[in-house]
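With one protein chain held back, the other chains of the complex are shown just where they sit.
Labels A and B are assigned to the chains in the order they are written; within every chain, residues are numbered from 1.
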Amino acid sequence: MFTVGKPSPGVIVFTYAAGVLALLLFMFPIFWMVLTSFKTTVQAFSSVPVLFFTPTLENYREVLVDRGFIGYIRNSLFIGLLSTLLTLALAVTVAYPLARYSLRGERQIVSWILSLRIIPPIVSVIPLYIIFSNIGLVDQYPALVIMYTFMNLPLAVWMLRGFFAEIPRELEEAALVDGSTPLGSFFRIVLPLVAPGLVATGMLALIFCWNEFLFANVLTAARTRTAPVGLTEYATPVSVLWTQIMAAGTVVVVPVLTVGVVIQRFLVRGLALGAVKG
Amino acid sequence: MSAGRSALPREQVRSRRRHLVPYLVMLPALLFLLAVSIVPLVYSLVVSLLRFNLMNLDRTGFVGLRNFQLILESPDFWNSLRVTALFVVIAVGLELVLGLALALVLSRDVPGIGFFRSFILVPLALAPVVVGLLWRFMLNTESGVLNWIVTLFGLPRLDFLSNTLLALPIIALVDVWQWTPFMFLILLAAIQALPHEPFEAAAIDGASTWETIVHIALPMLRYPILVAVLLRTIDAFRVYDLIFMMTRGGPINATDTLSWSVYNVGFRNFNMGYAAALSWIILIIVTVIVTIFIRLLSGRGEQPA
Partner (left out) sequence: MTGTHGDHGNRAQGLGETRISRRRMLKHAGAAGALATAGRPLLAAGGAALGSSLATPAVSRAQDGITLRGIFLPATWGTVTQEVLAPEYTAQTGVNVVIDLIGRDAIHDRMGTLFVAQDSSYDIFNVDYNWVPEFARAGHLLAMDDLLSAPEMAGDDFLPRALDVARWEGVLYGIPQTVHPHILWYRKDLFEEAGLEPPATMQEWREIVEQFQGQTFGDQEVYGWAAQAARGFGNVHTWLTFLYSFGGSTFNFETMEPTLTTPEATEATAFWADMMRFTPPGINDYTYDEVTADAAAGRIATCLQWSWGAFAVDDPSISKTVGLWEFVKVPAGTASVPHLAEWVIAVSNYSQQQEEALKFIQWLESPENDVRQALLGGGDPVRASSYENPELTEATVEGFPGLLRFRRYPETLEAMQTTQPRPLFPEEERWEQVVSVPLHAIQLGEMTVEEGLAKAQDDVNRMMQELGYF
């Protein structure tokens, strides 16, 4: 950018060097977690780090089989998927009209929705816990589905509005001329075109649900305990089972990373669009 | 998708119809947002005026502003406020500097740069709970790999997380590790969207890279920088997962942030009246900060762009 034309060899070397350094810094902890998850406790607690060892799957067996972590992952997935679908459905009903029509009060609606992101979760969790415990929703799936939908909806509206706005109006108008209903043209023309945006937004919402801890910690127990809550319960003041924690951590992180790498292109665009263009 | 399509001005292609239909379509979602945001806040305000401990309901009663008074008189509150502010300043400040530097360097189009750009974003996707535990493990005094690195430099092992001076900056650094990629992401996109002409002109004038950055790029990046800093400030202000996983407020009370205080009062002491009052104070503080930022942002029209 700042060197107009072809970058000089010096610049290229410097760029690569910076990139490699950044990569090391950002990736090493994750590498270390995965490595530790295959160690025995003795290897993990060696004061000189052990790099070469015979890997053991014992930690994964303990975590997934003995400690019921699979059940927590299933809860996380179920709650996350349900909430993501609900988020997308609701977000479309707001984002599309905002993008397509010039509405009275549009600015106010948008800034109100975005301002909801400002409320710290710790502020909402106190009253919501009391309300939910009075209506019998603690440790029930709807509690977290509601909370996560609320948490993700503003961002989803924001991102989807950008994606909808990019679809040329003419395509829809052409469909209307051909005798399609507005609803029909929305489903047949607009929705397929915005599908990549929906996937990106949905994945982002899913990742947020998957990683969330505060609400899950307060609102779940035996029935609905999610993976992050299950994970923290390993770190007890009496004994911290580090190798198992690293295995559970790896289990929590790997699917997110896989999904993240696949959809990253859309995500980056969706996130950056709003910030750059306001 | 090309950037060209989005450049179409919406007004030209949009009809001026003012139906009720769009509003009706939006209504359920807006009502949902309203219900889940306003109801708890109002409820919380009511609770904040009560003496209300879930483990001692017999003493429940209206106490007016007593909870707020207790909070403002409590040294713990002022400590939490100081700790939180320090955390936000250290974390967001470093994230901005590092994220901007990284975005400037990696904005150059050299072959294979996409690989680096992608993998730098990885920490963003991790659950903060995992991040906290992972770093606590790496910082362990006796067996932590980071302490092993410290010994390579001939230094004694450090009790990173039980040192009153180090604990908070260390947790802030963990936040920096996880969220610098976010700054990088936003600022890289902003840099790539900058027009070429000013830079070509600067090159013709023989300006150095440093001068180009300071005098041309930064002023044009003012708005995305403010947005990114605002978003990160809002998030850093609520830091909870990292504290929960790494220090639980210690050593002494050196990492006792506001969010952690609310959790502690609400869900360890079950003192909901006090917790609700404290959370309202937090909400007010955050709102003030955001308002200041928005003032700054709305001044952007005066800047050359």
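Here is the rule we go by: a residue touches a chain if its C-beta (ideal position, glycine included) is under 8 Å from a C-beta of that chain, and two chains touch if they have at least 3 such contacts.
What you are looking at is a predicted structure, and each value in this text was computed from that prediction instead of being measured.
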Which residue of A:A89, A:A195, A:A221 or A:V262 touches the chain not shown here: A:A221
Candidates A:Y16, A:F78 or A:F186 - the one touching the absent chain: A:F78
Residue numbers in chain B that touch the chain omitted from display: 39, 42-43, 46-47, 50, 52, 54-60, 62, 70, 74, 141-142, 156-157, 159, 161-162, 164, 248-253, 264, 267-270
Absent-chain interface as seen on chain A, which is shown: 42, 45, 67-68, 70-72, 74-75, 78, 127, 129-143, 218, 221-224, 232-241
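We adopt the following convention: only the chains that are shown with their structure count from here on.
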Computed distance of Cα centres, chain B from chain A, in Å: 16
Residues of chain B defined as touching chain A within the complex: 1, 5-6, 8, 10-11, 13-19, 22-23, 25-26, 28-30, 32-33, 36-37, 39-41, 43-44, 47, 54, 102, 104-110, 113, 116, 118-131, 133-135, 137-138, 142-143, 145, 148, 177, 181, 185-186, 188-194, 196, 199-200, 203, 209, 212-213, 217, 223-224, 227-228, 231, 234, 237-238, 240-241, 244-245, 258-259, 262-263, 266-267, 272, 275-276, 279-280, 282-283, 286-287, 290
Residues on chain A engaged by chain B in the complex (per definition of touch): 1-4, 7, 11-12, 14-16, 18-20, 22-23, 25-27, 29-30, 32-33, 36, 44-49, 90-91, 93-94, 96-104, 109, 113, 115-131, 146-147, 149-150, 153-154, 157, 162, 165-170, 196, 207, 210-211, 213-214, 218, 227-228, 231-232, 235, 242, 245-246, 249, 252-253, 256-257, 260-261, 264, 268-269, 271-273, 275-276, 278
